[in-house]
Structures are given as C-alpha cells and as structure tokens.
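Structure first, then comments.
Only one protein chain is missing; all other protein chains are in place.
What follows is subunit A.
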Amino acid sequence: MLDRRCDSLAQAFEGIGDGARVMVAGFGEAGRPNMLIKALLDSGIKDIDLISNNAGDGETGLAALFYAGRVRKLTCSFPRGAMRELAMELVTSGRMELEVMPQGTLAERIRAGGCGIPAFYTPTSFGTLIAEGKETRHFNGRGHVLETAITAEIGLVKAHKADRYGNLTFENLARNFNPLVAAAATCTIVEADEIVELGDIDPNNVHSPGIFTNHLFTTRPVPEDSWQDWKETA
C-alpha cells in the first residue's frame, strides 16, 4: 500500500544527524511549513546547512532556528527582515556562513537539483560581483554565468491539499518554492491543510506529483509561546 501519511513528527527526522542539509520552502510566511520547522527545532538537530529564500521574521517560525543557534550555513537570496540584527551578529562573529544569490538563480538551482540537471548557464548576475570566480560563457553574443544545482537531504513543504499518494496542491502564492523543494530533497516532508481521499484532487490540478512526497502530515497550529521551548533544554 502506498501511503505517505505519518503520525509521529519525531519519526520524520529519525536518522537525520547534525550538519544535515535542509531546504525549507515558502516565501515570507506564504507556504511556510511552520509545524515542520517547529518539529525540526524540537528534533535538536544542529549545524543545519539551511537553504531558504528568506531568513524569517520575528522570533518564531524560521527565525527561531537562528535564535536557537541551529544554523551553520544559510543559503538564500534575502537574509534581511525583522531578524536582520541577529543575522548580522551570527555572520560577523563567524558562527554562521552566508551564501547569498539572486532569487531566480536560487529557484533555478533548486529546480535543476530536482530534475537531474547538474548545472546551467544563466544571464543573471553576469558582469556583477556575484559572478566573480564563476565560469562564464557567451551564448548568442551575451554573457552567462555557470550555476550548479542544489539538492538536500530534507525538504520541508507546506501544501494546501494532499492525498495519501502525496499528490499536492498549493493555494495562491503559497506555491512559490514548494514544488521545487519537493522535487529537490531526498526526503520530502509535507504538511497539508487537508488530506483528502484519492481522486478528490483532479489530476489536472496536481501541482506536485506524489512521487516527490515521502512523509505527509496534517497541519496543526503551533502555539505561539512554544517557539521558545528550546531555551529550556539549551
């Protein structure tokens, strides 16, 4: 029987050690898998090699991983927001490595990772600081920069609807990086607003086919005050 549904959030991260590369989908708070981020925090995994477009806001959600000191490296396009000061401190003190790239390059590197394309040329960033040290090549008279694919051991995804095969739909602009991350991670963990019966999602409207989903949970709200729980064991 092909059933991606799981009960235990703790089991979802079993066998994942410190230093794991984890990709988190979402843009701002839209399509951000906050229940899974909380489970990652609760798992105690350290030295996370984190890939996420944003670094989070406030002290909850994604930002809590930084406050708890769990992130060794952040790969993103925009490390600013409400936790800018913390990010600055982590980077300048050498406690966190930072790799920043154009947003479309990040998206395409993740897409390529999920699709078996090891590298690609993009016109983005040619002639800028970001292209320094990278291979470049001209196509049709225009300069391009070689960028490599990104994959991860774990991908955290937020869906709107899911079925037990792991087929997913996303709502409005909560789609963003979600289908890309689903494909690019070896183990894709999904939280969905609703898990529906097989056939309830019109095959024409599947945004991410089930083959990419490994573990599937129903989203439950994370109590706002529980984001500070890590302090008790720190």
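By definition in this document, a contact is a pair of C-beta atoms (placed from the backbone, for glycine too) under 8 Å apart; a residue touches a chain by one contact, two chains touch by 3 or more; residues count from 1.
The rule is short, and it goes like this: contacts and distances are computed from a predicted model.
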Name of the absent chain as recorded in UniProt (options "ABC transporter permease", "3-oxoadipate CoA-transferase", "3-oxoacyl-[acyl-carrier-protein] synthase II" or "Probable cytochrome b/b6, C-terminal"): "3-oxoadipate CoA-transferase"
Full-complex contact with the absent chain, from A:180, A:206 or A:222: A:180
Listed residues A:108, A:163 or A:191, member touching the removed chain: A:108
Touch list for subunit A against the chain that is not drawn: 27-31, 53, 77-80, 84, 87-88, 91-92, 98, 100-105, 107-108, 110-111, 122-130, 171-180, 207
